[in-house]
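Excluded from the complex is one protein chain; the other protein chains are retained at their positions.
== chain A ==
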Amino acid sequence: MSMPSIIKTLGTSVMVAGMAFGSSAVAADAQLPGNVRVVIGSTSTGGDTYQNSSIVADGLAEHLDINMKVDAVGASSAFRFLDRDPRGNTLMIFHDQSYLGHLYGVQGYDDIFEKYTIGPTVAINPGNAYLVPKDSPYQTLNDVIEAVGNGEEVRVAIQPGGVSEIGFSALKNAISIEHPGMEDNLVAVNTGSQADKNQQLFNDQADMINGTVQANEQYTRLPEDDQKAMRFLWLTARQGTIEQAPEDGLGQTSREQLLQYVAPNVSVPMGNGDDFTFDKEFFFLYNKDMDQAIVDQIDQALTEIYDEGEIQQTQKTSFFIPNFKPSDEAAEYLETKMSVYEDIITNIQ
């Protein structure tokens, strides 16, 4: 056992002893237990949720000198684990899917703003993208909007009921504004994983797919005669978000190139004069009955961690845009964000 870990263990023991000693006297000073499980709303350990949650959990564990373990259990299990545990042993990290699932009426998703305590936001994945085959006739997203407006059917492969669908819904909404009555020509091809969506494009079952910069960037660098070659048409992130990405961008696609695909260069009108944008944001969710002291403790710890500035570097290296907001601010911010998307989804129904 190395010296720092001995100190760490000793520290933990002292902390535990202290907690046992003073627990009845100062209940208001409740804090995170020594072993914390962070459940995430995805079953994938190769995905952005796991990656980002690991970065944050590692940072917190080190800062608070406790153990934290990220488990990729998937949305419905994660919500259930969280429901059962008001002690703070189980925390959840998820993204906008948690309320979009509810807006789209997916079974297993409740209103998170009612049922849970919203914790701090930690980062944005700016990579949500729409792509077409490299030899597609559509050069811009506007070409797609015009084609659909002219009665052409355009099929878009998405995973229904959430983050993957929201851009599609916004596009449909934009078409209904610019070419009323033609929006039904934009057809959703419902699929699951990214692999399935790509496959739809390879097999000519879809004209456009939802993807990500991270998963699809290499495909955009293949030669045009390759069946698998793709081209970005649209990134849903805000311009200000992509501007914070590292200058080198991702792979061999620079930040400069990525900026071509975001609003206002690519415009998806919402009808109120603004363009639609969507940043996929990661945040904590807590059991409603978890002690406020623990909420404050995590806010406090994360504030200190983000003040140190190291975590931002790690996040940026992994193509995340740091976006820390303490829990109160985050809850208000996310609720406003949700109401915008709620309008879009209601409009096209």
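The rule is short, and it goes like this: a contact is a pair of C-beta atoms (placed from the backbone, for glycine too) under 8 Å apart; a residue touches a chain by one contact, two chains touch by 3 or more; residues count from 1.
Definition applied: contacts and distances are computed from a predicted model.
Q: Looking only at the UniProt record of the hidden chain, which name from "Putative tricarboxylic transport membrane protein", "Heme exporter protein C", "Sugar ABC transporter permease" or "Metallophosphoesterase" is the right one?
A: The missing chain's protein name, per its UniProt entry, is "Putative tricarboxylic transport membrane protein".
Q: For the chain left out of this view, which of A:Asn198, A:Thr277, A:Gln297 or A:Asn323 touches it?
A: Selected residue, touching the omitted chain: A:Asn198.
Q: Against the chain that's been left off, what residues of chain A make contact? List them.
A: Chain A touches the missing chain through residues 39, 44-48, 50-51, 54, 58, 69-73, 76-77, 80-81, 106-108, 159-161, 189-192, 194-196, 198-199, 202-203, 205, 214-219, 221-222, 226-228, 250-251, 317-319.
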